[in-house]
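Subset of chains shown; positions unchanged.
Each chain carries a letter (A and B) given by its place in the written order, and its residues are counted from 1.
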Amino acid sequence: MSSSVKDKSIGIGVIGTGFMGKAHSIAYSASASVFGTGLRPRLEIVCDLSPERASQRATDLGFSRYSDTWRDVVEDDQVHLVSICTPNDTHAEIAIAALAAGKHVWCEKPMSTTLADSTAMANAAASSAGKTIVGYNYTKNPAVTHARRLIDDGVIGRVSGFFCRYDVDNEADGNRPWSWRMSRAQSGTGSNGDVLSHVISVAHFLTNSSISRVVGDYTIVHKERADSQATGQTKVVDNDDMVAALIHFENGVKGHIGASRVTWGRKCGLRWELHGTEGTIIYDQERLNELKLFTRQDNPATDGFRTILTGPLHEPYAAFLPNGGHSLGYMDVKICELHDLLSAIEAKSQVWPSFSDGLKIERVMDAVDRSAQTNKWVDV
Amino acid sequence: MSSSVKDKSIGIGVIGTGFMGKAHSIAYSASASVFGTGLRPRLEIVCDLSPERASQRATDLGFSRYSDTWRDVVEDDQVHLVSICTPNDTHAEIAIAALAAGKHVWCEKPMSTTLADSTAMANAAASSAGKTIVGYNYTKNPAVTHARRLIDDGVIGRVSGFFCRYDVDNEADGNRPWSWRMSRAQSGTGSNGDVLSHVISVAHFLTNSSISRVVGDYTIVHKERADSQATGQTKVVDNDDMVAALIHFENGVKGHIGASRVTWGRKCGLRWELHGTEGTIIYDQERLNELKLFTRQDNPATDGFRTILTGPLHEPYAAFLPNGGHSLGYMDVKICELHDLLSAIEAKSQVWPSFSDGLKIERVMDAVDRSAQTNKWVDV
């Protein structure tokens, strides 16, 4: 490897080795091969609370070193970019320390478990030269970024409505035992924080605006669940299985959003529609290589929604595959997300969603929660 | 024709000869051929304000007589069942007169233009032996009635959420001139009364419950439109192009609904989802012969939404076609609607949605309207 290439490399530390830690690591491994240009990740160090697991994962994932202490990563001189893939309530401390140490930070969503923590994270980012990004990956798919470009280019005119649900089946089975996720005290909100957060990220990204006012509503579908300790007792579920809200955006657009963690049959059921004065765009995350677009044709007798298959004309698909319709997957989109961050680091430019953008998303979740408690429209 | 058959015939009068008058007439013509049993409609008299048009339509549609005065129909001794297919603001007067004259009434939706009129209609029906039905035909499709049976049979467990939008493109083109439909003074609400009313009918039918509490919101997308008089002036649109609401049902189910008259690409875009504790049902009116159902299979590796094609096992499809998948159309569903009414007349049984049921639908529209004006949750 020539020295000129070495100059373009960037040292990586990953904290947390669950699924997201693995996903980040795979993205770091593949990024340079896929894009062939830009900063080249060097997998320096990986961290897991268990030293045995840390060692094993270093081997599996291709890191040079490992540690069971996250501060080792944050303080490592060879590390310039830190991935935070730990439980949500640890994000803030790690992220703030990493930023203080001058690192760039790729933090999984949601930012944290309290608005105070998220605010502190955004403040830390504001006073640091480090780039930050929150892992709202459903905005990074080339089909979705293409939709954003279509909107920016006026292809559907002025946006007139945004409608989105994200339904998953994680807790659909009422026989699944109670878990800490179902406790407001231990987990905060339920579907609001876990699932609706993605919806809000998509809403902000596509409209290039922010939700400013909401009225929200919760449903607890399975009000009691069996104690997982097999005590024969049940425990109360006191956070939301489903959430819904009417929304207003700063730019005047209105719409409604919803989410559920208890919907049978939906595996990754994020579906959104953008209505505009000249057209309509529809998307379904379970078919992430397709975008449906309606705009008027010269001959109305052949009008209809077009199913656009993602291809080389939809950046950065061409970095992955030379032919359209061959399909990107979840992991590829995660690589796109990383590429956005690396490009911003290299160019010293903005990347979305930074901690500041992530905080706006958290504030909407908080407003939905306040509204659901008070049964009133509330400002974000 | 034998006398025994004659005994089972029923005299028909149709008031209004626009599309719905034609649709009712075709339904009357075909009903006996399709079902082969039950009351046999005799097309007695048709009414249009224009005597020339009335005469022509009598010929076209197969009526024995015609009139340019609706009272001639209502008071006709040979008429037992009156179809009201006139402008919405005339429904109440005609319906009340018909009921007073002892007729059965098939009234197109919405019932009227004011809650007072609808209430008067429901009262008139309550004190009459005549059967009434309001033309909410999207509840009459065999796919939809099958969904209701599945729900009643517990196939998806306890219903946990109802989500529905109905989007059409009637006024999507911002260059279409202003019309009376866009005036709150002349037409009342916009998408709420015209489009959302169907959504509410479906909501009530499928859940076998009623919406009891709402928070609603309006959007006027095209705030001004050209004067249709080609004056070069514009006129203000002051009723809703889009409407959305969070809803609670009497039985505790929650959900959200929405409608639009300005959505490009949606022609008959009524789509609903019912989430339950054991499964999910999805429907799209633009594919009215399909129902999507998810319930757990014995082998989760082959779980997935099933696309059920309507067929002879879904009553009363078999009256139309011997084989599944051959597709019913809008007009067939209208014939199903008539069949429900004729069966109720013959059996002296209930039919849904009667004027009383229709009034419940109107009250929800009214509540959405009040909520959208006051920005508060309101009781229906």
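Rule of thumb we're sticking to: contacts are C-beta pairs under 8 Å (C-beta built on N, C-alpha and C of every residue); 3 or more make two chains touch, one makes a residue touch a chain.
Since the model is a prediction, treat every value here as computed from it, not as a measurement.
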Complete complex - number of sequence copies, 2 represented: 4
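Everything that follows uses one rule, which is that only the chains that are shown with their structure count from here on.
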Distance between the centres, which are taken as Cα means, of chain B and chain A, whole angstrom: 42
Chain B residues within the chain A interface of the complex: 156, 160-161, 163, 165, 167, 172, 174, 215, 217, 219, 221-222, 241-242, 244-246, 254-256, 258, 260, 262-266, 275-280, 294-296, 303-305, 375-377
